[in-house]
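Report on the following structure.
Every protein chain of the complex appears in place save one, which is left out.
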Amino acid sequence: MNNHLLSVDNLVKYFPIRVGFFQRPIGNVRSVDGVSFNVNKGEMFGLVGESGSGKSTIGKILVKIYNPTEGTVLFKGRDITKLTKEDLGFFKKEVQIVFQDPKSSLNPRRSIKSTLEDPLIVHRIAKNERDRERIIRNLLQMVELSPNYMYKYPSSLSGGQRQRVAIARALTVNPSFIILDEPTSALDVSVQAKIIHLLQGLQREFNLSYLFISHDLSLVRTMARQTAVMYLGKIYEIAPTERLFSMPLHPYTRTLISSVPVVFKEEQQAKPTKQSWGGEIPSPVNPPSGCAFHPRCSLADDICSQQLPDLVEVMRDHFVRCHHVSFNMQSVK
Amino acid sequence: MKNKQEVTSSVNQELNITQWMVFKDKVGRSWYRFRRNPISITGASMVLLVILLAMLAPYVTPYPHHAGAFTDLPNAFQSPSKTHWFGTDEIGRDLFTRVIFGYRISLILAVIVLGISVPLGVILGLTAGYFGGKIETIIMRFTDIFLALPPLVMALAICAAFTPTIEKAMLAIASIWWTWHCRLVHGITKSIKTEEFVQASRVIGDSHFRIIFKDILPNCISAIIVKITLDAGFVILVGAGLSFLGLGAQPPKSDLGTMISYGAQYLPMKWWTTIFPSFAILFLILGFNLLGDGLRDMLDVESEGI
Partner (left out) sequence: MKNKYILEIRDLHVHFRVYEGISRVIDGVFLYIKKGERVGLVGETGCGKTVTIKTVMGILKIPPAIIPSGEVFLDGQDILRMSQKKLLQIKGTEISMIFQDPMNALNPVFSIGEQFYDVIRFAQQRFSNDEKLSRKGIRNKMISALEEVRLPDPERIINNYSLELSGGMRQRVLIAMALVNNPKLLIADEPGTALDVTIQAQILDLMNKLVKTKGISVLLVTHNLGVIRETTERVYIMYGGQVVETAPTNVFFENPKHPYTQGLISSVPRFTGGEFAKGIPGTIPDYIKAPSGCRFHPRCNYAMPICSQKKPLLTMLESGHYVACYIYTGQEDQNE
């Protein structure tokens, strides 16, 4: 029995593609294709990848927007696909999500107060209207918004302010685990900095656990203790964040890091060599055989297109899925 | 040098903003957009004028007793004059008075028909759009069948099957009208359902009922309002059509359609008996259409968050 807060084992999610009048399934979008990782209490876990990697889908599975096709997800030891109605109520108070786009994650026709009191009403957290107002004022102050914003509508708020409201909404139910799905991608640099510091502060104050999903490597570096790199539905490298960035081993990880345009000289010098020929990201409907990165990889040879490499622990806590990376230390599974 | 505390508080400082202030601002902005558009102002004025006249009919018409049963045969077929602005009809009743009272029937018709069909259509549309699957198929195919029938023909059939009265006419039209609103709301619901804020509500734990009425419905309201305004004109037209064929309000009630029907036989000599009631309908429908267009322009812009 493990004591991880969250335990994901061989998670698979396929979306069927249906055509025709009778909606016949002709194939699958292999969004998540066998993913396993653990998150401990009070920890921030980073999930990095580009489009088609499946990282957002994983986040949505964890809050039960989607149901897994295969695999298990254990939260506090309980399988989230087998929750009773009562358990479900508790689960929704434990795990919450902050979406990427502040424009679409708040209902434009509802005032901020209405949006924030929703969870209070649904979970019967407050006793009456006055109680609810008090709690909402508190929440707004926690995310550094003036309580005067209560009666405003999202259209009169800036992107950063809306995102704060989204964070406040996630905090209403006092969760222990928050999925952050690209929470600052749509925001400017200075606003992003405020939000990230806010999230870090909240984490410290409430001992929260985060799953930080992003394509922005610098942010992941700041936010996550452990990071997994995803490509076309699978994890190709997973390591403690500092190690991942100082010593990236997988060719895709190296390509990713070297592709990011950077501001500072020290970053420029720390960039790894690119190990890719360029080319497009394949579609998750028909991923390449074997190792999905092989068509773009400069290290690829025959075995790469034939056999999917295993995720192997090449250094302590550092796993890589690649035929060409081998520091023979330990092999797991 | 200011310290950070001062900067933060002075920048975050807002006057105590209450719900009332926000509401006033919203209304003010909407009014500003509305009154900039000459189309909406014209339409609104026309509709308001008719409504006022209709409500105050007994007080603003010169011969209120002419509205119902009344005969004054010596005065029949008077052409328009100072004493009878619209002239008199075939049994001597003042046409202007009857037209204004006729507006009453038309407006009540619109209110009752829409009052029944809109809630019905909206609820069915929300249900179909939100739950999808078999429920959606059943409701929407049912809607399709009704949509395939021309409203006037359907209403005709229903009215003709029973003894025609104004009430049956209203029910007949309502029995078909809900389909348009069902389809409209169904479409909007389907697209709103995929929005992130609906997903967020699911994640919070909202029940389906709550999501439908608190998240989805508010986003449909502007489209529904525009449609109601444009519908009003069309409903009145259908009602007048039924009366024209003798299936609506029965004489001696003043009904615009009936008046047109009776007067048509006397064209072109006693033209006023048909032309004025026709023009009255035209005026009202035009007013509703202009108002609806203006509202649509105003609400479209609003939804873009300007």
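By letter and in written order, the chains are A and B; residue numbering begins at 1 in each of them.
Everything below uses one rule, namely that contacts are C-beta pairs under 8 Å (C-beta built on N, C-alpha and C of every residue); 3 or more make two chains touch, one makes a residue touch a chain.
All values reported here derive from a predicted model rather than from experimental measurement.
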*For the chain left off this view, which of A:G42, A:P108 or A:G159 is in contact with it?*
A:G159
_Which residue of A:H4, A:K76, A:K103 or A:R221 touches the chain not shown here_ = A:R221
*Touching the absent chain when the full complex is considered, from A:D87, A:D131 or A:E267*: A:E267
*Taking the entire complex into account, which one of A:I65, A:A193 or A:L299 touches the absent chain?*
A:A193
*Considering the whole complex, which of A:V35, A:V98, A:L256 or A:V312 touches the chain not shown?*
A:L256
*Extract the touching residues of chain A with respect to the undisplayed chain.*
50-51, 158-159, 188-194, 196-197, 215, 217-219, 221-222, 242, 245, 255-267, 270, 276, 278, 280-281
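Basically, only the chains that are shown with their structure count from here on.
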*chain A to chain B: how many Å between their CA centres?*
49
*asked:* Going by the contact rule set out above, which residues of chain A touch chain B in the complex?
replied: 60, 63-65, 88-89, 92-93, 96-97, 99, 101, 104-111, 114-115, 118-119, 122-123, 146, 148-149, 151-153, 155, 166, 169, 172-173
*Going by the contact rule at the top, pick out the chain B residues touching chain A in the complex.*
12-19, 21-22, 26, 195-197, 199-207, 210, 214-215, 218-219, 221, 303, 305
